[in-house]
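Single-structure report; data block below.
Complex shown without one protein chain; remaining protein chains in place.
Chain IDs A, B and C follow the sequence of writing; residue 1 opens each chain.
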Amino acid sequence: MHLWADLEELKLLEGKFSDIQIEKTENFTSITVKKEDLLNALGFLKEDLGYKMFIDLTAVDYYPQEPRFLCVYILFSPDKKKRIAVKCWAENDSVPSVISLWKGAKWAEREVYDLFGIKFEGHNNLVRMFLWEGYKYHPLRKDFPKEGIQEVYLPSLNLRPEEIPAHNYSPYHTYVPTMEELEKTQKSRMEKRSQIVLNWGPLHPGTHGTIWFLFDMEGETIKNCEIILGQLHRGIEKLAEDLTYTQIIPYTDRMDYISALCSQVAYVNTVEKLLGVEPPEKAKWIRTMMCELQRINSHLLWLGTYALDLGALTIFLYAFREREKIMDIIEGIAGIRLNSTYIRIGGLSKDLPEGALDVIKHFLQDFPEKLDEYETILTKNRIWLRRNLNIGIVNKEQVYQYGLTGVVARSAGVPYDIRMLQPTDAYDKVDFDIPLGRVGDCYDRYLIRMEEMRQSLRIIEQCVEKIEKLKDDKHISTENPYVLPTLDEVFNSIESMVKDFNLRIYGEQAPEGEIYMSGENPRGELGFYIVSKGDGKPYRIKIRSGAFYNLQIFPELIKGRTVADAVALLGSLDPVVGETDR
Amino acid sequence: MAVKHNNGIILTTVEEVLSWGRRNSLWPASVGLACCAIEMMHTAASRFDTDRLGIIFRGSPRQSDVLIVAGTVVNKVAPMLKLIYDQMPDPKWVIAMGGCSSAGGPFPTYATLQGVDRIIPVDVYVPGCPPTPQALLWGILELQKKIKAKKEGKVWEEIPVREVPTASQPIPIKEKSPLGF
Amino acid sequence: MVKIKYVERPELTNRERIFFVDFIKGMRVTFRNLLRKTVTTAFPFEKLTPPKRFRGTHAHRVKNGKEPPSFKVIEKFMDIDTGESRCVACYMCMQACPVPFLFNIEAVQLPDGRKKVVRFDMNLLNCMYCGLCTEACPVDCLIMTDIYETASYHRASCVLHIDDMAKRGIDFDRRRYDEPDRIWIDDDQRSKLWGQIKWS
């Protein structure tokens, strides 16, 4: 099912604005407005039609066509539960900025400026998002090579002169910035107003990876805060434009490496919708089960690191002890503990091995008591309460303004959960509760995540029952022309070998068109906006990362609080840098 | 070893003792960058407890001996990594954990550093994406071997290229020396 | 069916506050864990055997009479003796790989018209261990073994060559070819963490 707005309400727009085109396909619904109408159109959608939640902003480069850049805004209406996409051609590479309508657009516009070089008129601080000041190029442009421009001679220090360690080793390298350039970047982000500017991160135990915080501090209170991202920007979106749809799956693991399976499922569902592939029943149930296992896994990591940041060192190791069990399950089923490339277009790479369900049942039995242990140590602990209560309160308005999703949105009482809005796989057949918070502080987010783990257990139980019934079904619908055959078929029939060759070499020839679909990650809505031009590789993939937008509210929430609160707040927002930076 | 003067022998024994102390209390600086950091945490957690080998993670590079580069190093973060390496006191070692930090891994892109050994010398490469905790532990054991063999300098002639390992069997307890590794 | 429910926030009563009930409960939990057995696997003295599906270092199956029918079809164009790698230089692994340049495959045309694979290098430092290459191999040649102890002092020793891979393949098949496709096999090691699982 899809969430796209229906035509008749779009007709309302037609009268208001001169030449706007409305295109509605099965996978995508968009209106294209002229540059000068953009703000009014978006304002009308926001105020009058109730599309007040900002989901995503991206751009597509139609080089060498002129104007080459097309900006795409995706909005959501919490009341109608509908999505709408607004397109606008960036004539002479600039469009008006929409931060007056949505604060959440601030970083998104900076990202587009960074990667495409589109100017946003009226943006208050249009600096690079991921790369450093003084970087010469705009990487996502079509005329920029994927490998970058190898301009400096930077050989490995461990090699004897003229040694070639591997056939694909080159001593030349892309430009690596100097410390001065990074300091320049930092200066351009924030100027010192109070006593000291504290560099929190990027390589700091407490910052969950490589986020770089700048705190302008008066004593220990933070007067002003700025976040520098891009310390893990690996260019996955650029890489994806050069890969077939199947080859992108491993990279989706490495975006949000803590919830790899959820990312795979979200991506594969999008591609399947685009190709019109229907996975078999069993695959759907197994996907749901693995997703929920992964969700528990991710929440456990959150619990561990969160407790560690707040000083409860032992909880960290208890949480990791349970993670090890889930890792064992995933390793036994998929083959790798962390970045398990298990989901395939049209099903799964392998069926469940024997004994998997027994292990999962055993886990279902003994995990609840472990959860209770965590709760006994933390939930009513006075220190825990004092560190969490009324810290970083998020309200509904901010949720819509910043496009907050996932647990952060639910803690503010907004029932925004893709599993409910747009159920994929088996989510429409299982019953579970979606916990909501009333206050929206760190303590609510803590309670919600704990509750979500229990709900995931419920879902897994139902999946296990169902899968036991479906024992002998196929796990992948290889009869579909887009789906890669399994190895046995390749070994035994020449037709499927040929099909395999074709799909591997030319990729899945997706029909021309676009699609935006998303899945509910532990970190929020993980959306994929895919533009296909009918060949085996996507023309453009935009990854809408939940953590990116959730993190954006951090500076506003932390003002006037202390560093200790920054730790708590960051932990409860729970970003993963691999996903924010892609 | 054939040392003529007594003091020479004394010196060597002293060196032996020091190298024993060093390789048995390797304190890594916890520099977690990406996926590998999760597996690094798992290595330190209860299942594969690095504390058994005297390895405890320190927050500050000033107090750590080995830098485990866990995860993708992008161009933007490279200078800071160099800074951290420079802040560490000698003797210091570097383990490049995972393909990304060893050679850019699956990210041959404009933004990624194609191997951390282009900015800091690396002692042990641990392939894997990410390496399992056991693989990382094996890498640490390799580093301990290297320290034992006094291969502290990054002199490539001294470093033998290991032959391809095949089946991996547990080391029987009896082969373990009472003094650790 | 999906339902929506609000989480309720527990309150700390004064009784609990005065008598430190919250602390005492928490410390009871840690004490209980203090009495439990450790879950640690003392690597390298004890090792977890990776499951059969584990995606470790790559290897080549050799020509040993267990080839699939597809290999029989292609075999006649190739010059492969028993005990040599099955690779038929179809480059499918390279096609399937997201990072194709980590492969370096060369085959030569022999005077009798048959092909022989002379080079099959893989640079494991660029590998994602995603297993797409093994799924693409049409002759069941390229596999992934359970070997993970590949740390080394040199970039060069992280590059696999065809003869090592054949060696590994033989070794792996000798150990685990006939093993059932079970989630894991070393129950005694895993039971340290898992306790006793009842298998159906």
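In this text, a contact is a pair of C-beta atoms (placed from the backbone, for glycine too) under 8 Å apart; a residue touches a chain by one contact, two chains touch by 3 or more.
What we mean here is this: contacts and distances are computed from a predicted model.
Engineer: Just to verify: the chain that's not displayed, which of "NADH-quinone oxidoreductase subunit H", "Peptide/nickel transport system permease protein", "Putative MnhB-related membrane protein" or "Methionine ABC transporter ATP-binding protein" does UniProt list as its protein name?
Structural biologist: "NADH-quinone oxidoreductase subunit H"
Engineer: Which shown chains does the hidden chain touch?
Structural biologist: Within the full complex, the chain left out of view touches A, B, C.
Engineer: Write down which of A:Glu237, A:Asp328, A:Asp565 or A:Asp581 is the residue touching the left-out chain.
Structural biologist: Missing-chain contact among the listed residues: A:Asp565.
Engineer: Just to verify: which one of A:Ile149, A:Met179, A:Ile196 or A:Ile505 makes contact with the chain not shown?
Structural biologist: Residue touching the absent chain, from the options given: A:Ile196.
Engineer: Sort through A:Glu66, A:Glu220 or A:Glu397 and give me the one touching the missing partner chain.
Structural biologist: Candidates A:Glu66, A:Glu220 or A:Glu397; residue touching the omitted chain: A:Glu220.
Engineer: May I ask you to list the residues on subunit C that touch the chain which is not drawn?
Structural biologist: 23, 26-27, 29-31, 33-34, 36-40, 42
Engineer: Touching the missing chain, which residues of subunit A?
Structural biologist: Within subunit A, the residues that touch the unshown chain are 196, 198-199, 204-206, 220, 307-314, 317-318, 321, 377-378, 381, 383-384, 386-387, 562-567.
Engineer: By the contact criterion defined above, which parts of subunit B meet the unshown chain? Give residue numbers in ascending order.
Structural biologist: 17-18, 20-22, 24-25, 45-46, 49, 51-54, 56, 58-60, 62-63, 65, 89-91, 176, 178-181
Here is the rule we use: only the chains that are shown with their structure count from here on.
Engineer: List the centre-to-centre spacing of subunit A and subunit C in whole Å, with centres computed as mean CA coordinates.
Structural biologist: Comparing mean C-alpha positions, subunit C is 27 Å from subunit A.
Engineer: Roughly how far is subunit B from subunit C, centre to centre by C-alpha average, rounded to an integer in Å?
Structural biologist: So the centroids are 23 Å from each other.
Engineer: What's the distance between the Cα centroids of subunit A and subunit B, rounded to whole Å?
Structural biologist: 33
Engineer: What parts of subunit A, by residue number, touch at least two of the other chains?
Structural biologist: In subunit A, 156, 158-159, 166, 169, 239, 250-251, 254, 321, 324, 339 touch at least two other chains.
Engineer: Residues touching two or more other chains, restricted to subunit B: which are they?
Structural biologist: Within subunit B, the residues that touch at least two other chains are 46-47, 103, 106, 108, 115, 117, 129, 132, 156.
Engineer: Okay, in this complex, where on subunit A does subunit B touch?
Structural biologist: Contact set of subunit A toward subunit B: 130-132, 137, 139, 144-149, 154-160, 166, 169-170, 173-179, 182, 202-203, 205, 209-210, 230-236, 238-239, 250-251, 254, 257-258, 301, 316-317, 320-321, 323-324, 327, 337-339, 577-578.
Engineer: Within the complex, which stretch of subunit C touches subunit A?
Structural biologist: Residue list for subunit C touching subunit A: 1-7, 9-10, 12, 16-17, 22-23, 25-26, 28-30, 33, 39, 50-55, 68-70, 73, 92, 95-98, 101-102, 104, 121, 123, 125-126, 128-132, 135-136, 138-140, 144, 154-156, 158-159, 180-184, 190, 193-195, 197-200.
Engineer: In the complex, go through subunit C and note every residue touching subunit B.
Structural biologist: Those in contact with subunit B are residues 38-48, 50, 57, 98-99, 101, 123-129, 146-158, 160, 164, 167-168, 171, 175, 193.
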